[in-house]
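In what follows, a structure is listed as structure tokens, so that the remarks can point back to it.
Every protein chain except one is present and positioned as in the full complex.
The block that comes next holds chain A.
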């Protein structure tokens, strides 16, 4: 209205402004949907069968309770993994999960004594106000049972070596966690002025005195524990059986498991178990995934059948008009 006579308000004549953009308009007709469903269903069933069969092939052995001699009836294909499992253990509780100090765990001694934030409370200082390293609830509650596995050969116990290395994430022990530098050539000196977590029996620098690469914050059992479990019922890797006579697997026979029982679970109604298992391309033994794929795949097929029947019964010749 204020426009001069020279200015025109005529809109641009482009496909965009006139909403005439070229477009692909798929119509979900019976000819596409029924074969589509069938194909998807077949694919799912295929994947499901593969997963299920693979999972079936995985051998696992669960040890509950306190019986300590077990018979392995057939050759246990290696490498065999040794897990411990806990139930009703809320490692995914939010305040529990944040109860650690990432700076401390990356080896920064400055944070041994300084409160980076309060998330470690109440496992920040002991009663004498000495800083706890590693601080926080997760570290404090580290699983403390130890296991030793023996094969009983002719009444003699032959130890099966459990390799506690190579069980944590590569990123964890290479980047995320690191030990503080040695002080005066001694690793323990780096932790001087700090105390061990309340529940621990030995300080962090003595977790694996035999191997400095597996000691301190880089101890792989520690790393495995520090990685929060997803659900209250979980397993954690304890070691691999991949050395010596047992590199190819566990031969059939009798085995004895020696458990140094120190971790309390009875108080909260939890249970402990030990699992020996080998793995496949899809990970550990897991039948659920295969079954889920099979169920969804067969549902697709059933839906396709139902639609086919409906389609055969009432042939909608003008279904594109209905859109």
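Please note the rule applied: contacts are C-beta pairs under 8 Å (C-beta built on N, C-alpha and C of every residue); 3 or more make two chains touch, one makes a residue touch a chain; residues count from 1.
Here, contacts and distances are computed from a predicted model.
**Q** Out of "SERTA domain-containing protein 1 isoform X2", "Aspartate aminotransferase", "Phospholipid-transporting ATPase" or "PIGS transamidase", what name does the UniProt record list for the absent chain?
**A** Listed in its UniProt record, the absent chain's protein name reads "Phospholipid-transporting ATPase".
**Q** In the full complex, which of A:154, A:171 or A:201 touches the chain missing from this view?
**A** Within the whole complex, the residue contacting the unshown chain is A:171.
**Q** Tell me which residue among A:85, A:216 or A:239 touches the hidden chain in the full complex.
**A** Missing-chain contact among the listed residues: A:85.
**Q** So one chain is hidden, and I want to know which residue out of A:97, A:161, A:203 or A:253 touches that hidden chain in the complete assembly.
**A** A:97
**Q** Please output the residues of chain A touching the missing chain, sorted low to high.
**A** 1, 3, 8-13, 17-19, 21-26, 40, 44, 83, 85, 89-97, 99, 102-103, 106, 121-123, 137, 140-141, 169-172, 175-176, 227-237, 264, 267-269, 283-284, 286, 288-289, 292, 296, 299-300, 303, 323
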